[in-house]
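Notes to accompany the following structure.
For this view, one protein chain was removed and the others were kept in their places.
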Amino acid sequence: MKRTLTALAVLLASTAGAFAEGELHLYNWGNYTSPDMIKKFEDKYNVKVTITDYDSNDTALAKIEAGGSGFDLAVPSAGYVGIYAEKGLIQKMDLARLPNHKNIAPEWVDVSWDMGREWSVPWQWGTTGMAVNTKDFAGDINTSGIFLDPPAELVGKINVIPEMSDVMALATMYAGGKVCDDNPEVMKKVRDVLMAAKPKWMSMDYSTVEKMTNHDYAATVDWNGSGLRARLANPDVKWGFPKEGFGLWMDNVVLLADAKNTDNAYLFLDFIMDPENAAMLSAFARYANGITGSAAFMPDDMKDAVELNTPAEFADKGQFVTVCTGKALDYQNAIWTELQK
Amino acid sequence: MAKRSFAVNDLPGFATIAIIVFLALYAPMAVLVVFSFNAGESPAQWAGFSLKWYQLALQNDQVQAAAITSLKIAFAAALLSTALATMAALGTTRRKNFKGQTFIYAMINQPLMVPEIVTAVALLLVTAAIKKATGYTGLGYLILAHAAFCIPFAYLPIRARLEGMDLALETAAADLYAGPWQCFRRVTLPLLMPGIFAGAMLAFVTSLDDVVITEFIKSPGQDTLPTYMLGQLRRSMKPDVNAISTGILALTLILLTAFYLATRTRKQPGA
Partner (left out) sequence: MSRAEQAASARSVRAGWWLSAPALLLLTFAAVGPLLIVLIYSFLTPGKYGNVEWVFSWAGWVSVLFERDVFDDTLRLADANLTIFFRSVKLSFITTVLTFLVGFPTAWFIATRPPKSRAGWLFLITIPFWTNLLIRTFAINQIIRNEGVLNTILLNLGVIGAPIQLTYTDTALLVGMVYVYLPLMVLPLFATIDRFDMRLLEAGYDLYASRWRVLWRIILPITRPGIIAGSILVFVPCLGAYVTPRILGGGKNMMIGNFIELQFGQGRNWPLGSALSMALLVIVTFALLAYVRTIGGDRRNG
């Protein structure tokens, strides 16, 4: 017993204390940060970077709100930046310390959740749409009807990622509404459409890249980066932009209010706004970034990828998927629960 | 006496079922190991033998750190929870029922009965407050939390074992003037060992697999293998994860074999 206690004490002592200098703690989505880029940063500035993963905006928010998290930077999705700011969890950035700030692409500077970009910088952005195996279905894939009113060839072979906000956004736009709509007539239609479609789906699962590559199912709601990866592994898979309206999202880096390594954080923020480094990020996760000039450094298979370059005909059909509140959230929750029960 | 055509402890079909179970248990493991050598990225097609995922895994600092953290926590938590569970089992079994016994039993099994997300959120609030107050962000929180929910997993096999033990041996020892501590160390404990062993293994395995609670309480740089993989779930799993798992499996086998051999040679002759 004594030996156990001593062993335990030694173990605890050896793991205590992360108080060293030259560190940076990044809190990010899993499998979303290029290890090569991190290495480049670590070597350049002699800073040790730890990356800790989360798998949902809400988990991240809960942890950071609870306090004492120990992180310096986090990467919430667009809608959450405002929430973080409202709750006083992030600090305004001193733009004088970010010379690369001018590299942010003009269309991403004045965004609805952060005009002028003083609270966040772009990490990566993407769209939500349809990935379809064209061997099974040769018709028009640029529609949410693929999963909401499936053609006969695809019935029973469809997957829908269980991401409530993205799926509800697509369904609402299909029903003629807007993201976070609180019109009961529209939402009733959304519910009916979803409930009618559900029996025709095969599953609600996240591992789309693997499953589309292996042809476990023929079509899925997906994010464009995953669609790209699936296509690169299986050329039959093509990407569709739902013409009724498709989802847009962007993940942004924020500086936490209680960050301990602010100097290193600024170095990092500036670092990722350099076009070459932003391209490294994109090459890893396969999503577009918001930095001008990075296109020159992108890998070839991404430069002209249809997934990353929205065709002109759909240019204004994208709507940002934000965080719904109030009655809109109630509708979403009720419909989602009924959908999944 | 009628001649029996079977061994006393042979029950029909049991051996067959057991063998099938072992085979079925290891089939996915075999697939895992085999595909960790698959040259192709897709787990569906075999594209030739390759060690590239192992190379990738060796270069992937994050996943290695996660694996090491997992093992550290699991060892510490299993040790702690088994020790505590053994004591608790001794305290609640083979005695006359006393008033608080059902209460203790309920307390010990409580972690089993609540979905992890709930404990996770509650622990988040508690540990966040402590972190803010003390600034300590080491592995201690995770180890204690893991040990706590591993207790029922260690407790139940130990208790089951204890209940089936014959008091006669301990009474005999006492009759031979053995003191209570001696009796415990020389008679009870050795007899209890299979139960303790079973309990420790369960606790270790349970801690290794925990995702939700770790996800919520972890501090920077404290990803465990499950939380790392949970993060991967949303984007595709890289096959180097297969390589890591095979690596851990191999390491475990080596450790266990060494442990097994070491304890075997220490056995007294005739035991």
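Just so it is clear, A and B label the chains in written order, and each chain counts residues from 1 on its own.
In the analysis below, a contact is a pair of C-beta atoms (placed from the backbone, for glycine too) under 8 Å apart; a residue touches a chain by one contact, two chains touch by 3 or more.
Treat the numbers as computed from the prediction; the structure is a model and nothing was measured.
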item: Residue among B:Ala106, B:Ala133 or B:Ala172 that touches the chain left out of view; value: B:Ala106
item: Residue in contact with the excluded chain [from A:Val75, A:Leu154 or A:Val323]; value: A:Val323
item: Hidden partner interface residues of subunit A, rising order; value: 56, 58-59, 61-62, 65, 83, 87, 162, 164-165, 184, 187-188, 198, 201-205, 207, 214-216, 323, 325, 329-331, 333-338, 340-341
item: Where the missing chain touches subunit B, by residue; value: 1-2, 4, 6, 8-15, 17-19, 21-22, 24-29, 31-32, 35, 43-44, 80, 84-85, 87-88, 90-96, 98-102, 104, 106-119, 121-123, 125-126, 144-145, 147-149, 151-153, 155-161, 163-167, 194-195, 197-199, 201-202, 204-205, 208-209, 211-212, 225-226, 229-230, 233, 237, 241-242, 245, 248-249, 252-253, 256, 260, 263-264
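The rule is short, and it goes like this: only the chains that are shown with their structure count from here on.
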item: Complex interface listing, subunit A residues touching subunit B; value: 1, 4, 7-8, 11-12, 15-19, 25, 27, 29-32, 35, 50-55, 59, 62-63, 66-71, 206-210, 213-214, 225-226, 229, 233, 285
item: Touch list for subunit B against partner subunit A, complex; value: 41-44, 59-62, 72, 76, 79-80, 83, 121, 124-125, 127-132, 135-140, 143, 215-216, 218-223, 227-238
